[in-house]
Each structure stands twice: as C-alpha cells, then as structure tokens.
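Every protein chain of the complex appears in place save one, which is left out.
First chain written, first letter: the chains are A, B and C, and each begins at residue 1.
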Amino acid sequence: MTGQQPNTVKVAIVGSTGYGGVELIRLLQHHPHVEITSVISSSSSGVPISDGFPHLTNVIHRNLDGVDPSEMAKAADLVFTATPSGVSSKLVPQLLEAGLKVIDLSGDFRIKDGQVYEEWYKHDAPDPDVLASAVYGLCEIYGEQVKDVDFISNPGCYPTATLLGLIPALKAGWIDPSGIIIDAKSGVSGAGRGTSLMTHYAEINENFKAYKVNKHQHVPEIEQVLTDVSGKEVTVTLTTHLVPMTRGIMSTMYAPVLDAYTEEDFVKLYREYYEGRKFVRVRDKGIWPATKEVSGSNFCDIGFAVDSRTGRVTIVSVIDNVVKGAAGQAIQNLNLMMGWEESLGLAFTPVYP
Amino acid sequence: MTGQQPNTVKVAIVGSTGYGGVELIRLLQHHPHVEITSVISSSSSGVPISDGFPHLTNVIHRNLDGVDPSEMAKAADLVFTATPSGVSSKLVPQLLEAGLKVIDLSGDFRIKDGQVYEEWYKHDAPDPDVLASAVYGLCEIYGEQVKDVDFISNPGCYPTATLLGLIPALKAGWIDPSGIIIDAKSGVSGAGRGTSLMTHYAEINENFKAYKVNKHQHVPEIEQVLTDVSGKEVTVTLTTHLVPMTRGIMSTMYAPVLDAYTEEDFVKLYREYYEGRKFVRVRDKGIWPATKEVSGSNFCDIGFAVDSRTGRVTIVSVIDNVVKGAAGQAIQNLNLMMGWEESLGLAFTPVYP
Amino acid sequence: MTGQQPNTVKVAIVGSTGYGGVELIRLLQHHPHVEITSVISSSSSGVPISDGFPHLTNVIHRNLDGVDPSEMAKAADLVFTATPSGVSSKLVPQLLEAGLKVIDLSGDFRIKDGQVYEEWYKHDAPDPDVLASAVYGLCEIYGEQVKDVDFISNPGCYPTATLLGLIPALKAGWIDPSGIIIDAKSGVSGAGRGTSLMTHYAEINENFKAYKVNKHQHVPEIEQVLTDVSGKEVTVTLTTHLVPMTRGIMSTMYAPVLDAYTEEDFVKLYREYYEGRKFVRVRDKGIWPATKEVSGSNFCDIGFAVDSRTGRVTIVSVIDNVVKGAAGQAIQNLNLMMGWEESLGLAFTPVYP
Partner (left out) sequence: MTGQQPNTVKVAIVGSTGYGGVELIRLLQHHPHVEITSVISSSSSGVPISDGFPHLTNVIHRNLDGVDPSEMAKAADLVFTATPSGVSSKLVPQLLEAGLKVIDLSGDFRIKDGQVYEEWYKHDAPDPDVLASAVYGLCEIYGEQVKDVDFISNPGCYPTATLLGLIPALKAGWIDPSGIIIDAKSGVSGAGRGTSLMTHYAEINENFKAYKVNKHQHVPEIEQVLTDVSGKEVTVTLTTHLVPMTRGIMSTMYAPVLDAYTEEDFVKLYREYYEGRKFVRVRDKGIWPATKEVSGSNFCDIGFAVDSRTGRVTIVSVIDNVVKGAAGQAIQNLNLMMGWEESLGLAFTPVYP
C-alpha cells in the first residue's frame, strides 16, 4: 500500500457480473476508505458494467476488465473474488503470489480438510499451503483472527445465519451438540445469476421447495465451525429450502436444552455474547425475526423459544443472504483486516417495506 | 334425504365469503352428486355472492343467505361450516338438532379434551356431547370411521400435511415418538380473508417470518392424533412460518430412526400404507415435493431423506392448504360419509405453472 | 374419425413439455369426449411425462413420444401443436397430409400475408396453400367459421384479450380505428419454459418492465383482425410489459369515442354482442376486471370507463394467458369444430385466491 494515502484501499472485484459482485459495488459506494479501481469479469470484458446492469448507470463508470493477476496487482491492493467454486481455488494462489490481499467469497477455502471439500464440492481441493493460510472470516466469532492477515475466506450464507444463531449457546454448554437440527430457507438470489429451470420465474414463483436435503455443501462448513467452538465432533441435520422471494435467509434451529434455561436466559446470554457487535440484534422474548427486517443491510437478527414440554430450544436467525451472507460480511472482514471499525461504510438501514 | 333423487345431496355452505367457503364453491361445481342450495354469510346476506367475489360471476347465481338453522334444514341435507373458531362451537349443535348433517371446517371440534381446547383456542369448549359425536375426518387415516356418520370435524391444514407425513413411520415403530420436530411453512391464504398488518401485502411480500412458535393451536391436534395412532403420549416441537405466496403448506419433519431403515425402505413403507389412496403421492428416493406441484388439487406429496450420519429421517410433506387442508378434504369426507368413491368430483390436476 | 365411438376424439399433443402442452393435459382431464392418446416432445421422448412435471404423477400415465406424423395418424384423430414459431410451420403440413386435424397454438399460421409474417417473426413463412387453409380461431368472433374445418390457427394471448375488448365497439362504429392504443401486461408464463435472464426469478421478481415496444409479433395479428372487422386499414400502438406474476394478461385499451356514448352504453353494447357466449363477462359500470378473477379459467372479463373530459374510452380486458390465451381457447375451438357446446369440459371456476 505504498504510494497512496494511508487510509484508502484500492480494490478490484472479480466476478463483478454476479450478484455478489454487484452488491459489493453497491455497498462500497458508501465506504469512505475504499476505491474500486477495477471490475473484472471472465466472460464479458471490454464493455461498460452498466450494459449488463443498467441500475449501475451513473453509479460507476467502468468497463469490465479481464482476469489478469499482474494487471490487478498494478491497479489494486486487494481483490474480492466473487467467483464460483472451482474457479477461486485456482485464481486465488496467483493473486496472493502477485502480492495482493484477497477476500474470497466462494466456498473453495472454507473447508480445511481437502478430502472433505472434494467430497461435498466435487472439485479438486486447492493447494494445501494456500488453504492453510486462509482465515475463516465469520466476523463476530473470528474477528480477532482476521486482523492483519492477507487472505480471508468469507463464510457461506447458510453458515453465517446458522452459526451466529448456535454458537453462544453451544459455547456456553447450554445445548446438546449431538441433537442439532437446522431447517434453513433462502431467497432465490442465493442461487446466483446463472439461469436454470429451478430458478425460472414461473417454476419457483408461488412455490416452496426443499432441495439438497442433507447434501448441501454448507453442511461441512457448519460442522467444522461447530466442532471448533464446542470442542466436540458435531454432525448436523440440514434441510435447505427455496422461498419465492429474492433476498433473505432464515435458519430455524432446534436443539435439546441441557438445563432449565428460559427464553429470558437465552436473550441475556446472547446479548452478552454479542455485546458491542453492531450487526447482531437479539430480539426480545416473544418477538420473531423476519427476513424483511434485515433486507439490504448487514444485520443478523436472532430470536428464541424454549419449550419446557419438550426440553428443546428453537432459535430463529435471519440475514440478507447477499449482504451479511456475502458482500456485506466481506466488507466487514475488510474493515477488521485493516484495523478499522467493523461497521465502517456498512451502516445501511434495512429497506422496509 | 327423503324426497330427492337418490344420488344428490343438497348442501349449504356457512362462511361462504371466506376462502374456505369460496373454495368449496369452486370445487363443488365439478361434483356430480352435489347441489349447492344455499350460500350463507353472517355479515352480508341479501346480496349476490359474486358482488364480493367477482370471479364467481356466471359460475354461481345465488344471493347470500343469513344464518338460520331452520331455513337451512329446509333447503339442505348437509351443511359445511367454514366458520371461525368460537362460532362453529355454538352453531353446529343447532344444525345437528335441526336434523342436518354437518362437516365442520373450524377447529372447534377437533380437540377431544375441552380443557386443552380452551387452553390453546382461548374460547369456551363446545358442548361435551356434541364434541364427543364429532368424528375427526383425516380421510386416509380415519376413513373407515367417517362412513355413515352425521358429523365430521375436518382436520386443520398443518395437521393434515404433518400427520400424513408421520403416521406410517410412527405406526410401524420406525421413528422415535419422543423426538419429533415439525418445521411447517404456509402460504398467506391460511390466515383467512380478515385484514391485518401481518397479512398486509407490503409487509409480507418478500418476507419470510416465523410466528406462534410452539404456540400454534394445531399443536394439540397433531399431538392428539399421534398419541392415538402410536399408543404413546407424544409431544412435538412445532414452528409455523409464513411464506410469501398465496397457497401451499410444506411440513418438514425430523425424527430419530429406530433402526437402519433406508430411504427406499421408507418409500416402500409409505406406498404400501397408502395403497389405493389416490390423493397421497409418495415420491421416489431423492425427489423432493414442492407446493406448486399440488396447487389447486387435493394431493398430498411426501418425500424422504435418511441421514446415516445422524440417524435421523427428514420427511417432507406438501398440500394445498385451501384444498387438501380445508375444502377438498371436506368434500373427500362427504364422499366417504355417503359411501361414494373418495375422489368423486375431486379429480383436479394441479395448476402448473 | 371412422372406427371409433361417435363422441370421442383421440388427440395427440405436440410440445407436451411446454406450458401450453401441460395446460392442455390439465384441462382435457375434464373433457367428456376427448382421450389423450399421445403426448409428444421433440427433446425428451421415451420417459414418463411426470418425470419433468411431477405434478402430473397419478394424473396421466404416459411416456413421451417422439415427433412422427405417421405414428400420430395411427394414434390420434387430431393434433394440438403447442410448438414454437418456426417449428409448426414445417410440422403442420405433414400432419394435415397424414390426414390429421390440427389446432395450432403457435403464431405460424395467424398472419395471412407471408411477407408480413417474415418481417415480424423472422422465420420463413409457411407454405401458402396450407396457410390459406388455416382458420383463425378467435371463438367469440369467428366461431361460425371454425365449424367442420380441419385446421385451426389458435389466436395469441395478447390478441385474444385485446380483440375481445375492441371488436364490439369497433364494429359498432363507436370508436375511431385510427386512434387505438393498447397497453398490455402479461404474467411471466407467457414467455414459456425456456430459461433466460429475462425470466430468471431474481431479475423479474419485484420488477415491472416494458419490452418489445411496438415490436411485438402480436401487432400484425391484432391489426389484421381489426382491419378485417372494421373494413378499414387499422394500425395500433402496442406496448407489452412483464408483470411479476405467473399467469394473467391485462390489456388496457384507449380510443377516441365518436359520439356521446356513456359507460352504460358500452356495457349494454358488449352484453348484447356477447349474448350467449359463456366465457365473456362484461362487468358492471365502475367495476374493473382483475387478472386473478379469471385465473385458471377460460373467462375473459371486460370493463369500461368513458371520460367526457377527453372524449376517450378506456377498455380493460383480462384473461388467463395459458387458458383463454392458449390451451383453453384451443379446446373451445375443438368443441366448435366438432359441433359441440363451446364450453364442454371447460367449466373451470377461477382459482381464487
């Protein structure tokens, strides 16, 4: 970062024509210390980004660049790679080699065990040394670890909502790690911009469907972190569903409670755990989060019900999958990495209604 | 039924201006042995029903009648009461007294224990003798019991999807009745036609929200039936959610599997259990039901995943809440009550897309 | 139709895996005199149709057949061709040659002037003789002409809503044919099942967009019919829009009124014109049609406003694009062709809500 003003980071965005990429552009317009110096797409370089995304007209005046690590190193200090799985694994090592910092939004560097990665992602695992250097950037949990590092692996959308909802109780030893069931629901933007019958409007509008039951690639990511924070081998049941809406994830989680903790206890525990963390909002007893209440923002809202009849707690956690579940958390990671306040440039009020 | 053609039943519909009532009208247009002789509303008698529901223009030419049991007894053989909870409990005894058969779509006669009813419904329980005479009309389970009876209590929407999904495995002793978790999602029509902020378009569109967690009045209905069929006291965890769509319910259910049963085993068990029942469609292994695939029809589609890592089965069951979850099942009950084929007049293909 | 029961027609459906094709299957389940003997797809023959459309499980038990006119001639008396433009133009002549009756749902045989067709459709025009033999099946207008013919060209969705809304006033000489403006809106199912960015859920949900302004291929179809019925050369302004919903078309039409006709006059004129035609419902003064009020049905609802300040009438016409705008009208045409009552098997009440 020599030769520039101390407080400005120049960033490039690879995958600028995906939903994660354009959301980075939207959010970064408000960041006081970031300058976007290159927007990159492997498929359509040379044309203005606003050709494919007319909403960006008069917002950003840039032509798309091609993928060229040495050019990126000249233009930028840091690269956000909002690329598909299987692409990041090959590209990120070149970027790091070129001296760039990297925040990777794909799933390629989240699973520490290459064999597990290959089993769930059906791609070759990345280079082990590079993989080992990636820090998993779940900000409210691993915020200390991402400071000053060069390479952050940004968490997945389902894991973000789910882990923020489970970790305080699990760490406190209040819930049974062997009995965790996660019923997760996502808006359709989570499937990306690639067209398919599953995301064809007439097929998914007025439809609610389950998919990849127990087979979603976010299962090992969730289990890895829960195992890490609890110190016990955790396996989870995860059902993922598509909701006929564009943005938003809700994770509804169930676990046996190990003692007579009440809803008030849970509220208190979580508020203490997330003390000082602006983006987690723990709801009062009896108030349930709704995805629209976080839409467009970096918030994660959490609520609880304890059923004394069954001895289970129900935890409901919501995020905007494109913000806290992708681009917003990536910027939060950038802030932490740079030693800035984590909410810098991220003070977006949810868009309601 | 003296003085009429052998094969025709004259029916009146109370609550004709609610969604359950107009759906009865839609479906009954195709029934070969039913004649609607009165459509009744407590709030707007005297005007054509098509005034409030223009889609019924040229479909049914009737003015709304007021609620008058003795008039109903002259006009009809049987009454569908699609009335709110707390209304049916008072009206149905009068209708039975007047010599009418009744199929009640409210929740007032589903809970056999009046005290439990009052706890969950916050209304006075109905007359105990009348309550005792009600047969719970979950057709595929209690079809034999509803034959020739005079009074059927039609099941709730969440219970229908849930119970059809759980009972075969529970009866077979394949799942642990103490570990049942139900994550249920409903389209907004389930909340009825009464306006409220919760069902205001701008509040629920592009929103996914949980409500009444563990507090929904369908909890005791589900538990009562599961206890009945399993012979063990069953309590369940139930989360209900609102989906931004009009029709459809999905119940995603979780339970510990008590032996090494596979997905194929579950498919086989359920297909044998529902052999000959036209409205339950058990999906092949790996195929997940979607609400749109039953929309507008009386089908209930069911699919399974067994996770050997956790020892749990995930059961997904979908219905159209207004059809199989209300008006369609009420007609199916009528068919069974009259000794007709249960699908008579109900051969609606799902509306897709 | 020799060698079969007098009152049953055997039909084959080409394009069974498109939305028009599956809607034909849904509707024909209720037709008393039609038997589907073959469902045909060029892309996926040999597999059960319910593989790609699980909602058809237990509804129709047929494998998809390939496109083979001589096989079709053995299996069926009549073929519905729900094929894309440019395909029907080549296939239909072969089917007619093989002795089959044909109702074509594509746009290939609607434009009588081959040169105009090529200009708007960008395909080669069909064989002139075959084209000349096609009767344009706008049932309420040309119902007499389709009786006993062998080949019907089924109207487009926008033209159906628009023409039914304009013709009575135009024929009566009440509106100025040189001043017709049509602002049309369609649900997304009108774009078919082929995936594209335009119909990608996250792009069109919560979005309202104009497309093909004055360039839609339905322009010449509308102009041809208006010219025919008015006896004057009519050109129209047509804007087409996509609405974030699955089904439904509204055509809002504007024209100068040539005398002091009131809204009541228009209502009376239209009711007289459509006297006895079950599927056109003319709304009372001050009542506006809504697409949901015809959804799933073959109805076309029409309403009027006359503005004495500007001397213009506003005519609003709605249909379900998949039913009256495609499959439903095709069956209505079949009924008329066979000399049956036009509503036979089409008495579907709109699905509401």
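Descriptive notes on the structure:
In the analysis below, a contact is a pair of C-beta atoms (placed from the backbone, for glycine too) under 8 Å apart; a residue touches a chain by one contact, two chains touch by 3 or more.
Remember, predicted model here, so these are calculated numbers, not experimental data.
Only one of B:Val188, B:Ala210, B:Val282 or B:Ile315 touches the chain withheld from this view, namely B:Val188. If you put the hidden chain back, the residue from A:Val79, A:Ala125, A:Val294 or A:Ile319 that touches it is A:Val294. Screening C:Asp77, C:Glu203, C:Asp265 or C:Glu342 for touch with the missing chain picks out C:Glu203.
By the touch criterion stated above, the residues of chain A touching the omitted chain are 19, 22, 25-26, 29-30, 53-59, 189, 206, 246-247, 278, 281, 283, 287, 289-290, 292-297, 299, 301, 347, 349-353. Mapped onto chain C, the footprint of the missing chain covers residues 181, 183, 185, 187, 202-203, 205-211, 213-214, 235-237, 239, 241, 243-248, 250, 252, 254, 288-292, 295, 303, 305, 307, 309-310, 312, 314, 316, 318, 353.
The chain not displayed touches chain B at residues 19, 187-189, 191, 193, 195-197, 199-206, 244-246.
The rule is short, and it goes like this: only the chains that are shown with their structure count from here on.
Computed from the mean C-alpha positions, the centre of chain B lies at a distance of 36 Å from the centre of chain C.
Put simply, the C-alpha centre of chain A and that of chain C have 46 angstrom between them.
Counting partners per residue, chain B has 206, 246-247, 289-290, 292, 295, 353 as the residues that reach two or more other chains.
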